[in-house]
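These notes concern the structure reproduced below.
Of the protein chains in this complex, all but one are displayed in their positions.
Right after this comes chain A.
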Amino acid sequence: MEKNNSNGTVTFYPNNYENSEEDVHSLSTKGRLLSYNNQLKDSLHNGLKFTELLDELIETTDSQNLLRAAMELTLFQLDTAYLVFPQQYSQSDYYLIFLNRLLQLHQNEQVILQSSDRNDELYHEFPGINQNGYFTFRIDNTEEGGAYYTEKNTGEILFYLNFQRRILHFNSRAITNLLVVDYSKTYNYETVKKFEMYLMALGEYFKKDYGFDVDFNIMDPSNSTFYQFGNSGIPQAALDKLFIQAARENFMLVTGLHNEAILKLDNDVEVTIYDKSIEDSSATLNKWGLVVTDDDHKVSWFDLLFQYDFIRTWYLDNLSSLEIQSNPLYF
C-alpha cells in the first residue's frame, strides 16, 4: 500500500495498514521506522537473491543448476511493496534464455536469441526461416502453470513445457500446420528438417539431462512409436484413398493378416496402419493409428509427410479422421 503525503514523496506502509488502524497507532515512531527498514532489507535481499539466480542462469555450466535457476526465475517475484525494479525481463524471456543456455551446454546452439525493441521482448529466430518464425513463450496463467512455445505470427503452439510437472509435449497440429503446410511452401526439406532437428534436440536434452516426460509426437523416429489418430474408428475411406493414391505413385498398400494396412516405401521404410486395441483383449474401444518402421529407427511420420507428396496430400485431405493426437490436456 502506498500513500502520497503532502510533499509528494511516497511512503510505504506495512501491507495491512488500511485494515488495522489500531496496530499502526500502537506502534511507536521508532517501531515504524525499524519495521520499514526491515522491509527494505528484505526487499534488497530478495533482489540480491534474484541477481544470484540470474548469474546462475547466464553463467553456470551445470545443467542441474541451470534448470533450478530457470525454475526459480520463472516464478520469481522481484518487486515488493517497498522496492520496484522498473527494468525487468519477462517470464517468457527466462524460458528462452534457458533454452539457449541448455543448447550451449550441448554445443548445439542453433537458434538465435534476438531482442525486439519494438515489442520490448526477447524472441527466438531460426537461421534459414528467419522471416517466418518469431518464437516466444506464452505463459499459462492457470493453476497448471508452464508455458507454450509459440510462433507469434501464426499463433501456432509447437510445444508445452512445464518445469514443475517435468513434461515437454509437442503439438502435432502445430507442427503439421507450421512445418509441413506453411514452411514446405517456402523452404526445402533440408531447411525445415534442420529446424525440426533443433526441436528434437531440445526434447532429447530434456529427456536425458532432466528425465522429463517428452512426447515427440509426429517427429518421434522410433519404430515402436504408435501415432494414434484422433478419431479412433477404422479410417476406411481414408485407407481406400491411400490405396488408390499410392498405386498412382507405384507404391502398393498391402493388407496384413490382421487387417492392417501396410505401405512399403523406398529404402525399406514401412508404414503400418492398424487397430492397436486388438493387442489388448480387455480393450473395448478401437484405437487406430500408424507406426513408421525403418532399419535405423531414423524416419518419423514427419519425415514422410515431407518426403512424399502423395502422403502429405493424403494426410492433410483426411485430417478429420487421421490427425495424430496430441496430449488433450494441453492442446
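In this text, a contact is a pair of C-beta atoms (placed from the backbone, for glycine too) under 8 Å apart; a residue touches a chain by one contact, two chains touch by 3 or more; residues count from 1.
Please note the rule applied: contacts and distances are computed from a predicted model.
S.K.: Can you tell which of "Pitrilysin family protein", "Aspartate carbamoyltransferase regulatory subunit", "Exonuclease SbcC" or "DNA modification/repair radical SAM protein" UniProt lists for the chain that's not drawn?
M.R.: The UniProt record for the chain left out of view names it "Exonuclease SbcC".
S.K.: Taking the full complex into account, find the residue in A:Leu48, A:Ile112, A:Ala237 or A:Ile278 that is in contact with the omitted chain.
M.R.: A:Ala237
S.K.: Among A:Leu33, A:Val181, A:Met252 or A:Leu329, which residue is in contact with the omitted chain in the full complex?
M.R.: Only one listed residue reaches the unshown chain, and that is A:Met252.
S.K.: Suppose we count only contacts with the excluded chain; which residues of chain A make the list?
M.R.: Touching the chain left out of view, chain A contributes residues 237, 239-244, 247, 252-255, 261.
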